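Removed from the display is one protein chain of the complex; every other protein chain stays in position.
Our next item is subunit A:
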Amino acid sequence: MPIARSLRQLGAVLALLPAVALAQTVGGPLSPLPPVPELAAERVELGRRLFNDPRLSSDNSLSCASCHRLDQGGADNLPLSPGFDGKPLPVNTPSVFNASLNARQFWDGRAQTLEEQAHLVVQSPAEMGSDWQVVVRRIADDPDYRAGFARAYDQGVDEHNVQNALATFQRTLLTPGSRFDRYLQGDTAILSTDEKYGYQRFQEYGCIACHQGVNIGGNMLQKFGVLGDYFKDRGNPTPADLGRFNVTGDEEDRHVFKVPSLRNVAVTAPYFHDGSAATLEAAVDVMFRYQLGRTPSDEDKALIIQFLKTLTGQWQGKPL
């Protein structure tokens, strides 16, 4: 019986091994960004104007671009951006770049589409503090918008179309051409040896378990503090720290957040939903401690950070 048992054990282990070996040979868990999609130019242009239009906020003070600054990596450099009333928002502003490739929007993943995201932000009493009737009326009162919407949409200006225009514009906000993408596309010489080692460490330590896919993250939810209580250690708990629990009310979702994309990570400090990590080093440290439960060597950490810096892409032909 013990012999048979140990044989079975061995068999099980052996059965597992090819799977492990296989995983490292197929394709790879990361893929380059797709090309910027060709979308209806009039809708994109309307979306661009709306994105920069403060009339979306209740007191005409904030536009989307106030926080999602396209010249600052699609976010701002504040831990917590101010809302229309000047009070800091509960969570850090994520980058708008490549947001269309995220499976969900917001840190707590409460929106599944960009349209939904726009809808919620405008209504949010902390963010834009407006309501759609007002916004649609303001837009419809503008003859330029009216003409533009009449050209781009059959129904002209309405809530759905305003949201769609915003989302359509955001779908064009991709940042292809990062050095790492070019490496994935076959230009293996473009990365230095250290950066390649960094990628290897990134995989070995298991960062890639969550930060994978085309957006190097963004496609799953994860508990913040898998192998350690981040919030206890950080102190000052806020309601936003509950993460997805605030959406589902499910105990299992306590402290669960969307895994953010690591694209352009080097230019989108500070990090985490609370904006608590001001530097990449700090962020990587927190990740190792609370998510991976491992202690990397300084060298490995430096390599990983070097790798992360290769993820910075380009927008309108210029690096972010």
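Simple rule for what comes next: a residue touches a chain if its C-beta (ideal position, glycine included) is under 8 Å from a C-beta of that chain, and two chains touch if they have at least 3 such contacts; residues count from 1.
Note that in this section contacts and distances are computed from a predicted model.
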{"item": "Name of the absent chain as recorded in UniProt (options \"Fluoride-specific ion channel FluC\", \"Cu-processing system ATP-binding protein\", \"ABC transporter permease\" or \"histidine kinase\")", "value": "\"histidine kinase\""}
{"item": "Among A:V256, A:L280 or A:L311, the residue in touch with the chain that has been omitted", "value": "A:V256"}
{"item": "Per the touch definition above, residue among A:Q105, A:S130, A:Q212 or A:T268 touching the missing chain", "value": "A:Q212"}
{"item": "Contact with the hidden chain (one of A:S130, A:Q203, A:N264 or A:T310)", "value": "A:Q203"}
{"item": "Which of A:L39, A:A103 or A:A240 contacts the chain that the document leaves out", "value": "A:A103"}
{"item": "Touching residues on subunit A - with respect to the absent chain", "value": "9, 12-13, 15-16, 19-20, 22-24, 27-31, 103, 203, 206, 208-210, 212-214, 219-223, 226-227, 252, 256, 291-295"}
